[in-house]
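Note that one protein chain is taken out, while the other chains of the complex remain in position.
As written, the chain order gives the labels A and B, with residue 1 at the start of each chain.
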Amino acid sequence: MLRHVAGRTGQALVTIWGVLTIVFFALHLSGDPTLLLVPPDATAHQIAALRHQLGFDRPLAVQYLSYLGHLARLDLGQSLVQRLPVATILAARIPYTLELSAGALLVAAGIGLPAGAAMALWRGRWAERALAPLVLAGQSLPTFWSGILMILLFGVVLGWLPTSGAQGFASLIMPAVALGALTMSTFARMMRVAMLDELGRDYVTAGRARGLSLGAVVLRHVLRNAAIPVVTVAALEIGNLMAGAVIVETVFAWPGIGQLAIQSIASRDFLVVQAVVLFVSVVYVLCSLLADLAYAVIDPRIRLSG
Amino acid sequence: MRTIRRVPPGILALLALLGAYGAVALGAPWIAPHDPLHQSLLLRLRPPLYRAPSGTVFWLGTDDVGRDLLSRVIFGARASLAVAVLSVSVSLLVGTPLGLLAGWFRGWAAVAILRIVDSVLSIPAILLAVLTVAVLGPGFFDLILVLGLTRWPRYTRVVYGQTLQVATRPFIRAAELAGARPARILLRHVLPNIAGPLLVVATTEFGLMILFEAGLSFLGLGIQPPTPSWGSIMSDGRQYVDRAWWMTVFPGLCLFGLVLCVNLLGDRLRDDSR
Partner (left out) sequence: MRQRLALLIAPLMIGLFAAPLLAPPAIAAAAKTTLTVDLANDAATLDPQLQWDTDSYTVYRNIFDNLLTRDSQGKIVPQVATSWHYTDPRTIVFNLRTDIRFQDGAKLTPADVAFSIRRITDPKFRSPQQSQFDVIRSAQVTGPAQVTLHLKTPYAPLLAQLVKLSIVPKAYVEKVGNTAFNQHPIGSGPYRLKQWQHGVQIVLAANDAYWGGKPPFRTVIFRDVPADSTRLADLRTGRADIDHQMTADDAKAIMHDKKLQVLSTPTERVGYLFMNAAFGPTKNVLVRRAIAMAIDRKTIIEALLQGYAKPVNILLTPASFGYVPDIPAWPYDPKQARALIKKAGAAGAHLTFLTSPSYNRQITEAIQQMLDDVGLKVSITQVDQPTFLRRRQGPPAGAGNLSQGLWSCACQDADGVIWPLFHSGSIWSKYSNPAFDKAVDAARTTLDPKQRLADYRTAFTILHRDVPGIGLYQAYAIYGARRQLQWKPTPNEAFFVKDMRWK
């Protein structure tokens, strides 16, 4: 078991290093921010001087090693646009994305899980036929489209909710719904499969034979057993949610790290982009690791083979 | 090879709808009532069913530089379908061989490939796409390259897993013992057997690529102006959404319809293959 954990952790570290390297080189190949920082009447000489002061005229390999060196000392560097430590900037924006992801998870689970359960329990009947496309519709909606229409309807026409920004709980509703709709179908599908698996088990037949209603069996046993694969799916979805948050945050001007990343790529604020990608990949890799380990705990075959 | 059974009516209907989209995309120059690039600066932001003084009717209204929205939406189907088809093809062409190699030969090559796959998959997809556009630049062919280069790991992972499973089957071992070369085995025996799951992934990816193209065009990083794309029409129309809702609603409906159709198809295929 320990060997399995160590192996997977090692893999995770290599993966994260790979992410950092890919993003570093992609960013630096796309140019540097010097031209964006200076006034229009700066001369070539002045621009070259600033570029030298910022260190962008060093060979790429040197810049890469310097970056890794700073990372090893847990120094994420300074933003070129805001001239503040990247760690400070990230610390201020991460909570917003976490809030949005949590809200979206609630929406996705809140609608997806009951829908999946319903589809499993009423299999073959019209309810299942009707629910499946509805749930799938959530995954097919372009988030920027649903976002803009929601803002129009609830923000402008009806005036019920704030049109953008992050001022209080009300501002979270629309972005969370827009983002949650994406993963709704994954939860529904997972729940349906897990429940169908459980419903076919012997203990269900036995319980019903003893006279328990289907509802009681479901509530007391099926849901609990179906919870495990669903929770592991949820862990993996967190990574997807944070990725999907990028467009939702942009449309709703939600000040999370997704919006920060898009703005920073546009302004070639390298260190900020690298830090955001690092954060998201670490979260994603951690969740995959945890999900993997959860499976190992449940499935003895994996554990014993070490 | 799986025996071809009768195609269920649900799937037929979906395929027909998909075919309709394809037909519109291919036949755009003949179906569209106007030139999608022709501007009439004095007829900006007119509502659907607007009749111009000259007598022409703009069935879906005009956009922010006076172009016919219906024609632009029709031509927009080309962008969505062309990008999706081509980028999925590129990803398949790159990802499948890598997955087969990793699954068949294992060893260091497989480890390297899988590490790269893991790393690419750990980067949030849209950020990776935006980043790659920053390097390659926007534009139709660069977009295909961007999407092709960022999505191949998804196929590699599935192909790898499936190849591992199939490789242990008796008839494969038999072929090996008979002296068949790996390339022959992979192409003639392994590939056909993993085609099912691969098709399911490709269908999901097809829907995703349509959404990605729209999303990137929406962010201004996809199809270049003045070529219409549903995403860029919606981006152009965003600042007029309260006064010219048609620029947002109609392209969005088309996009939603296409992606829903593709996703329903994928869902059915996944259910059938189980």
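General observations
Convention: contacts are C-beta pairs under 8 Å (C-beta built on N, C-alpha and C of every residue); 3 or more make two chains touch, one makes a residue touch a chain.
Since we're looking at a predicted model, the values are computed, not measured.
Taking the full assembly into account, the omitted chain touches A, B. Interface note: of A:L13, A:A170, A:L214 or A:V231, the residue touching the hidden chain in the full complex is A:A170. Check A:T9, A:Q46, A:S66 or A:S213 against the missing chain and you find that the one touching it is A:Q46. When the whole complex is considered, the residue among B:R51, B:R173, B:R188 or B:R243 that touches the unshown chain is B:R243. The residue from B:G22, B:G220 or B:G257 that touches the chain not shown here is B:G220.
Seen across the whole complex, the unshown chain contacts subunit B at 37-39, 41-42, 44-45, 64-65, 133-134, 137-139, 220-221, 224-226, 236, 238-243. For subunit A, the list of residues touching the undisplayed chain reads 30-33, 35-44, 46-47, 49-50, 53-54, 78, 81-85, 88-89, 92-93, 96, 151, 155-156, 159-170, 173, 251, 253, 255, 259-260, 266-268.
Basically, only the chains that are shown with their structure count from here on.
Averaged C-alpha coordinates put the centre of subunit A at 22 Å from the centre of subunit B.
Against subunit B, in their complex, subunit A makes its touches with residues 11, 14-19, 21-23, 26-27, 29-31, 132-133, 136-137, 139-145, 148-149, 151-152, 156-157, 239, 242-244, 246-247, 250, 258, 261-262, 265, 268, 273, 276-277, 280-281, 284-285. Here subunit B touches subunit A in the complex through residues 115-116, 118-120, 122-127, 130-132, 134-135, 207, 211, 214-215, 218-219, 231, 234, 238, 241-242, 245, 248-249, 252, 255-256, 259-260, 262-264, 267, going by the rule given at the top.
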